[in-house]
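All protein chains but one are shown at their positions in the complex.
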Amino acid sequence: MSAFAIETHGLTRRFGEFVAVRDLTFHVAQGEVFGFLGANGAGKTTAMRMLIGLLEPSDGSAQVAGYDIATDSEAVRRNIGYMSQKFSLYDDLTVQENITLYGGIYGLSNAQIAERTHALLGRIGLEHARKELVRRIPLGWKQQLALSVALLHEPKIVFLDEPTGGVDPITRRRFWELIYETAAAGTTVLVTTHYLDEAEYCDRLSIMVEGAIAAMGTPGEVKREFGVTSLDELFLQLTRPGAA
Amino acid sequence: MRVILFLMRKEFLQVFRDKATVFQIFFIPVVQLLVLSNAATFDIKRTSLAVVDEDRTTVSTGLTQRLEGGGRFRVVREQPTTAGVEFALLDREVSAVLRIPHGFEADLVRERHASLQLQVNAEEGASAGIILTAAQAVLADYTRELGMTMGAAGVVRGPVLTIATQGWFNPSRNYKHYMVPAILVSLTTIIGLLLTAQNIAREKELGTLDQLNVTPITKGQFITAKLLPFWLLSLMIFTIGLLIGKFVFGIPTRGSIPLVYLATAVYLVVALGIGLFISTFTNTQQQTMFVAFFVMLIYLLMSGLFTPVDSMPRWAQWAAEVNPVKHFAVILRAVLVKGAGWEVVARPILILAVGGVGILTLAVRKYSKQAH
Partner (left out) sequence: MNAFAGFVRKEAFHILRDRQTFWILLLMPLVQVLIFGYAVRTDVRDVRIAIVDPTPSTATRALVQRFASSTRFQLMGVYPTMQSLDDGFRSGVLRQAVVLPRDADRLLRGQATLPIQLITDGADPNTGSVMQSYATAIIQRWHAESVVRAGSLRIDLATRMRYNPTLESVNLFVPGLIALVLTIVSAMMTAISITREKETGTMEMLLVSPLHPWAIVAGKVAPYVAMGFANVLLVLGAAWGVFGMPLRGSLVLLLAECLLYILNALALGIVISTSAQTQRTAMIAALAGLLLPTLMLSGFIFPLESLPTPLRLFTNIVPARWFLLIVRGIMVKGAGLATLWQETLILVGMTLALLVLGARRLAIRLD
């Protein structure tokens, strides 16, 4: 069993001629909040989809929760939670029905489902909307609900793909509090984002440019390494080499 | 097993919450069954006929009267010359033209032999054949009758032919007994196959399938959970249709009803399995529906539901052997109409069962939680 929650070696994904992710090698410690930072199309989502078993790598290897993603993908799936960039709960089902469905899929007992529904909805203050169709609740709450559902079966690692896209700053703040609570409880969090301020909240981060890792470390380390005072500056320097 | 129940519950909630869909999947089959069952016949009741009577004699007008009186023809034009009949045939005002040439009666009296000319609009082959034989029948009767009256000189020779016709299995010749099961098969297939195929494509399009794919659901569980709800829905549609067939159209139920349901249950696994299989390699709902439509059309038209399998060339008859619709139609017609039992339908049910296992295995294998 690997000491790390996630460990990759030379992970690569090609689409025809185009290399979406190039030679990705990194590791994430257990309980860490690890950020993937990058512009749109930098390969963050592709990398994440390989790790959670939605996309076959062209090259390289990775272990997630101690299991090889190529040979043991079902074991990987039992140990992870995922929240996609595109809202992917059923919006023609109610809040409770969505939770029950995923609880059932992950093999929770009815009592466990009831108990965790109560806890999760209480935490995000959505108890009152339990019987609402998901389609009718506001976006900010939808995102928090999606996170809650991803955590329902208490996975070892949770993957969040741009979880805060399109929500207001207050909800974003609230969302990151949830992420910290999750990490504090021992769950490893891998999150992609293109908000630079969010990157500062991560324990460690990697900046991806054109499918490859351009910088990696704690926010402080990364800034020191490139001699910049803010991630903003660094980001501009990395993505538009001529501008700095 | 419990996982499958949770997934099935979700499918039912989604379908029954969509009022428009519920209305459609129950209403459209009922209306179509009621309407289309009246449409599925080749039997032409009355053919509109033009008679060009150049002879204008007792014998020629007598023939016109026999044609009109026989019930199979409606003489819409009767005229002494061919003026305008060509156009009437082209314009579909009449389906056939009978020309009685000048001297018809005289020839008959003098030479005991005369000729007539019949032109039939043969655009539709089967109808043309029926029209021709109907005309021949009237003519044969009339000839015999003339022979009696005109044979005054000599005595009629030869025996009188009588042909006693019997239709076995369906003595009333009610085509509905034959076609209602066919339409029921088509409707159940169309709705069931489409809903199943569309369902997965929709989840792909909405992105909800990814969320399911990162869970530890097995492929077998997934395929089963996608199949069962629509299998049950299709059985419901089939039941409603069967009840309508029985009580509105009075189709016979001579055989065993449990046997009918056994066959239906097996058949639906094949039909819906085809839908599932299609959706494993398509990406959008549009694509799925188009492929599903063409596959379905081939299955339906080559199954013998609407046109006789016996008339197809040998290779097509072979192809029909792997057509689930054909086997199901054979079973349904044999059990309902002919009262056939297990010994007759065992083979087609077995073929369907093999097909069902085959297509589901393919679907499970082809379905991938992972993009390549």
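List of remarks:
Order of writing sets the chain letters: A and B. Residues in each chain are counted from 1.
One rule holds in what follows: contacts are C-beta pairs under 8 Å (C-beta built on N, C-alpha and C of every residue); 3 or more make two chains touch, one makes a residue touch a chain.
Remember, it's a predicted structure, so these values are computed and weren't measured experimentally.
Within the full complex, the chain left out of the display is in contact with B. Touch with the chain that is not drawn comes from one residue among B:M8, B:V75 or B:L139, which is B:L139. Which of B:R9, B:R77, B:H102 or B:R202 touches the hidden chain is settled by the complete complex: it is B:R202.
When the whole complex is considered, the residue among B:P80, B:G129, B:G220 or B:G358 that touches the unshown chain is B:G129.
Panel shows chain B; residues 18, 20-21, 24-25, 28-29, 32, 35-36, 38-47, 87, 89-92, 95, 108, 112-130, 132-137, 139-140, 142-143, 146-147, 150-151, 153-171, 173-175, 177-179, 183, 186-187, 190-191, 194-195, 198, 202, 205, 282-287, 289-291, 293-294, 297-298, 301-302, 306-308, 310-313, 315-316, 319, 333, 337-338, 340, 344 of it touch the chain omitted from the view.
One rule holds for everything that comes next: only the chains that are shown with their structure count from here on.
Each chain gets one centre point, the mean of its Cα atoms, and the points for chain A and chain B are 55 Å apart.
Residues 2-3, 5-7, 9-10, 13-14, 17-18, 206-208, 210-218, 369-372 of chain B are the ones touching chain A in the complex.
By the touch criterion given at the top, residues 49, 52-56, 73-74, 77-78, 80, 82, 84, 86-90, 92-93, 97, 100-107 of chain A touch chain B in their complex.
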